[in-house]
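A protein chain is absent from this complex, but the other protein chains hold their places.
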Amino acid sequence: MTFKKLINDPFDVVDEALDGFVYAHSSLIALHEPRVVVRRSPAGSKVGIVVGGGSGHEPAFGGYVGLGMADAAACGNIFASPPPNVILSAIRAANHGHGVLMAYGNYAGDVMNFGLAAQLAAAEGIEVREVRVSDDVASAPKGEESKRRGIAGDIIVFKCAGAAAEGGRPLAEVERIARDANDWTRSMGVALSACEVPGSGRPTFELPDDQMEIGMGVHGEPGIKRGPLRPADEVAGVLVDTILADVESLRGDVALLVNGLGATAYVDQHILFRAARRALEARGLNVVRGYVGEFITSLEMAGASVTVTFLHDELLALLDAPASAPAFRN
Amino acid sequence: MTFKKLINDPFDVVDEALDGFVYAHSSLIALHEPRVVVRRSPAGSKVGIVVGGGSGHEPAFGGYVGLGMADAAACGNIFASPPPNVILSAIRAANHGHGVLMAYGNYAGDVMNFGLAAQLAAAEGIEVREVRVSDDVASAPKGEESKRRGIAGDIIVFKCAGAAAEGGRPLAEVERIARDANDWTRSMGVALSACEVPGSGRPTFELPDDQMEIGMGVHGEPGIKRGPLRPADEVAGVLVDTILADVESLRGDVALLVNGLGATAYVDQHILFRAARRALEARGLNVVRGYVGEFITSLEMAGASVTVTFLHDELLALLDAPASAPAFRN
Amino acid sequence: MAGVRECALAAADALELARDELCRLDSPAGDGDHGVTMALAAHAVRNALDAAPDASGADLLVHLAAAAGSVGGASGPLYASALLAAATTVRQAGPDTGTVPLVARCAEAAQAAIVNLGHAKPGDKTILDALDPAVRSLLLETSNTEMGDALAQAATAARAGAAATAQMTAAAGRARVLGERSRGFADPGATSMAIIIEAAASAFRGRPPRSATRP
Partner (left out) sequence: MAGVRECALAAADALELARDELCRLDSPAGDGDHGVTMALAAHAVRNALDAAPDASGADLLVHLAAAAGSVGGASGPLYASALLAAATTVRQAGPDTGTVPLVARCAEAAQAAIVNLGHAKPGDKTILDALDPAVRSLLLETSNTEMGDALAQAATAARAGAAATAQMTAAAGRARVLGERSRGFADPGATSMAIIIEAAASAFRGRPPRSATRP
């Protein structure tokens, strides 16, 4: 089975989509060059925030450019990190002389490309720090946190880093905060069906009709195991339990984010949110902030993930700070 | 083939989903009773706006409750209009003594249920007016506009009516504006694959692998014909041409809204937006406002629609007025 | 002898069994939910019956109307208005309950209420295409006819009317858009109406309704 798509030439997907997206949000964002989304009115004197990654995850990453979030997003091909020169442009656009923090998901390709871009930027005298989001507990065991993938936790890290930068904090502080947000954030998801990279002619994976993939990444990379499809309450229980088992000292207040991967109906996402909230509260945690919707998708994949951020006062204040990006407003 | 869902009991879908949705947006909205979404802080002295319809269209309709939009949304079962008593509660919650305008899509069930509710409200002394959104050009020929279904044009009508009410206009004016917004708004969509009403055990329709349904409604009701799947530029051309053929005097400035039905990737929606904008501009129109995303979905249906609002100064000002609802911010 | 309560329970049973069939019929031209909507109505009907163990026939009909209406959609208000009209007819009849002519007058009033609310007419491929032949069948009976026989005749007429909708072009409800493409399958609302009348008839005969015998 292949997926029905409303596209033209598969190789033009990213550029045509960016054209439409940016035009529709032109009060907030603009294209700096073909693959670099920037704020419509550049921010003033502050640390610059660059986010980015492969395309196919819309509204990530261009949707998180705006006041209180990122200054620029570097966009790659579908499911492929942007190359160093695109990231370098984003760094230059975001730089206002106070240094730049890059926050991106921890994938081999992104690590290499963002790393190369940081070297190029350093050669131009721009101070660049990197924080790799690594919230997906399914992607490496405890003790190997730095090997974990970044999934919907991206949004929490972008939000906190963006708020810190907007609040005038210096680069080292913004970096510390982004790292702290990442350290306190854990996610895990399930996939119910695959998606198709345009031009590839095939779904990214095959899953029997009655099965789900537990721990699926946001590109269709397999998870940790397959199991029969279960009711939302049970799925939420498994995800929440796995997340909580990974954390040592459970704090009282958490933010809960449920992310739809693309093809899963909003009613399902909302039901999963309710189920995850109840699961967290049944385990003694207090869900004080909630977010539900499609924050980082996998084209038309079906499934969803649960993200929990264990809050302290600083993180909560940063989450609540004003933001005005196409995909996140406060 | 059935669809994989993250739900619990199919009969609990609507209430569990509303619980999750409202909790996650509790800074803006609240549940007034199980199926009535209201603003968190009720509006002051102004005409009340009630919207509503079947569930399964999320973020419609609860997502359009908030400052500058609706005061209350009445939510039905999946794809089923809410019953009169639920609508009556919404009317009561929205009423601040200046009358209530109800705006909803023109479907047999909604017409009956909202009509009955209006009679009940009138019996309580609440002045109620109704505007039925009827933007879907595929659902009845020119000359029979009042038989047309309401699809994504809902959002334009809700926005304009909400802004007018928030601006302190009296009921007759708010009604006139809502009607005017509807009169200047036309939509048409395509479906690429079906969805499944929870508990029904089957997709709402069957569509061969290489076909699309042209003129599909937002509930999986069939459209006007089937045809082979075509590239986005061609699909946009057909939709735009059909819309423009329906309008007598073409005005210069338009707002363009592209709505994803649920399972279609955002890149596809963005590409369709770009294609529709180019098609409109090639035909001499000027796209001065753009909206793209999932505004009114059909569970996990794949497909998208194009909505064009032919603008005059008053409508543009109302579209641009401040709004702060879960699914629409200005 | 069966009364409103027994007929309603039989109808609830039959509608729940017919859930898949009614969804299937609502798929080609509608939105695929009619079976779910009627199953929700059946559930509400059971709750209403439980909540009013001692209600009279007319009162029960009012409770049933509220239950049917609570599901919304197109069929909710149509069935609700039909049941309300029947309740009014029973009330106006005073002590004269449980006779075939009264049931015929109830059915007639129900039909009028549906027309009044939905503005459809027989031949439009709606609920009315099952109800109208049933009403006409009932009006032909005399007070000498057994209730069970009268309802059985009406059920046969309703089922034939529902079956005949397969050859009709929809002129009301969601299926209207389809026009000619709406031919070839029976109308879901007409089918649920036939199922309900069949269930009422079987309640009087002490047999399970036709639909309940299916797998």
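Should a chain be cited, it is by its letter among A, B and C, assigned in written order, with residues numbered from 1 in that chain.
In the analysis below, a residue touches a chain if its C-beta (ideal position, glycine included) is under 8 Å from a C-beta of that chain, and two chains touch if they have at least 3 such contacts.
Nothing here was measured: the structure is a model prediction, and the numbers come from that model.
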item: Chains on display which the left-out chain touches in the complete complex; value: A
item: Of A:Phe61, A:Phe79, A:Tyr104 or A:Phe328, the residue in touch with the unshown chain; value: A:Phe79
item: Residue, one of A:Gly99, A:Gly150, A:Gly220 or A:Gly237, that touches the chain absent here; value: A:Gly220
item: Chain A residues touching the omitted chain (full complex); value: 10-11, 54, 76-86, 107-109, 112-113, 116, 138-140, 147, 149, 196-205, 215, 217, 219-224
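Just so we're on the same page, only the chains that are shown with their structure count from here on.
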item: Whole-Å separation of chain centres (CA-atom averages), chain B against chain C; value: 32
item: Gap in Å, rounded to a whole number, between the CA centres of chain C and chain A; value: 52
